[in-house]
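Heads up, one of the protein chains got dropped from this complex, but the rest are sitting where they should.
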Amino acid sequence: MNFIEIIDFLGIIAFAISGALAAFSKKLDPFGIVIIAFVTAAGGGTLRDVLIGVQPISWMRNMNLIYTILACVVITFIFRAQLAKLRKTLFLFDAIGIGLYTVVGLEMGLAAGLHPLICIIIGCITACFGGVLRDILINEIPVIFRKNIYATACIIGGMVYFILLKFNLPNNIVFTASAVTVILTRVLAVVFKIKLPSPYSKNEIINK
Amino acid sequence: MNFIEIIDFLGIIAFAISGALAAFSKKLDPFGIVIIAFVTAAGGGTLRDVLIGVQPISWMRNMNLIYTILACVVITFIFRAQLAKLRKTLFLFDAIGIGLYTVVGLEMGLAAGLHPLICIIIGCITACFGGVLRDILINEIPVIFRKNIYATACIIGGMVYFILLKFNLPNNIVFTASAVTVILTRVLAVVFKIKLPSPYSKNEIINK
Partner (left out) sequence: MNFIEIIDFLGIIAFAISGALAAFSKKLDPFGIVIIAFVTAAGGGTLRDVLIGVQPISWMRNMNLIYTILACVVITFIFRAQLAKLRKTLFLFDAIGIGLYTVVGLEMGLAAGLHPLICIIIGCITACFGGVLRDILINEIPVIFRKNIYATACIIGGMVYFILLKFNLPNNIVFTASAVTVILTRVLAVVFKIKLPSPYSKNEIINK
């Protein structure tokens, strides 16, 4: 298991727990919980693989992914009393998930010989699409459109990745720094309620 | 035409009629009816082919599928007075559709050399995704999230398929038994209002 596989594995755990928590909070039945956990953990990677043209889709030959997701659902269920403040826990696991998946997407884009700008788009898709599907399925406004810094965190992490790569740092450090940047950007933006600057003048917003 | 092609063909008919009935009940225009029938009949197979990496997508080289869907729309339109109780008829054709498509998905997963558990997921996707798209497009809550046994019926049918396969029964019998299991499970669950057991304690549900 190389470093990128470990990051991918941790991302699966973070997103499967995030999906299961979201499904629990909506009181879905056992089967619905597994579907939501699976879609959250595998959705972004599936779209990435389809777009890059990776065959087979990563989860189709990877039974460990399936078992990991099932285990995460069971563990989340058992400890749901301890995870009492579901919203905060869900938020944290989601932030960790997008950090790890951004790096996996960047790495796979580079391996496919794509332009850095396209790699950053692929990183964003890998990180954000599973959460978007999760929110659509449980009937919440997709997190990406809730007007706070989410995909932007992935883009900033992607830029850090390519800047550090120029300095010929070891891969493990580049990966880690990039993922930590995404997670910190996301967490700090929510904690300090930082928003992107509005491109509209005050008049335009009032007139709306 | 081999046995699996016949099952696929019957599935197309069942889903095209189910899609056309749903579109009629919403008073869509002629073009909208054809789109909904097409998406219902071809949606699940399209996602399956994209995920497995089958090229070309099944309906792109198969004019019979297109003509069959158009014929189903016309026939459904002519007999819509006889199909008076639209909801019940729609429900029945949808149940037949998921039974037949589950088997087609299982078979194609096996042919691609996938693990039985992945084959069952592929069977579910083939069976359920067209109906989910149909419901999203006509603005109904997707049938798969209406908290009754739907995808679960496909999973049970998939398990029956792999159990019977172990006994070296002829393929035709395994196919038929598996499809019938899905259809019966779905119909009986709705008729007798059987639901999946809730994983939550009474307190948790009340507190919601």
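Labels A and B are assigned to the chains in the order they are written; within every chain, residues are numbered from 1.
Just so we're on the same page, contacts are C-beta pairs under 8 Å (C-beta built on N, C-alpha and C of every residue); 3 or more make two chains touch, one makes a residue touch a chain.
This one's a predicted model, so the numbers in the text were calculated from it and none came from an experiment.
Chemist: Just one of A:Ile4, A:Leu51 or A:Ile75 touches the chain that is missing; which is it?
Modeler: A:Leu51
Chemist: May I ask which residue of A:Val73, A:Ala127 or A:Ala151 touches the chain that does not appear here?
Modeler: A:Ala151
Chemist: Touching the absent chain in the whole complex: find that residue among B:Ile66, B:Val143, B:Val180 or B:Leu196.
Modeler: Only one listed residue reaches the unshown chain, and that is B:Ile66.
Chemist: Could you please point out the subunit B residues that touch the chain left off the display?
Modeler: That gives, for subunit B, the contact residues 27-33, 35, 46, 50, 55-57, 59-61, 63, 66, 77, 137.
Chemist: For the chain that got dropped from the picture, name the residues of subunit A it touches.
Modeler: That gives, for subunit A, the contact residues 50-53, 112, 114-115, 117-118, 145, 147, 151-152, 155, 195-200, 204-205, 208.
The rule is simple: only the chains that are shown with their structure count from here on.
Chemist: Nearest 5 degrees, what's the C-alpha rotation angle taking subunit A to subunit B?
Modeler: Resulting rotation angle: about 120 degrees.
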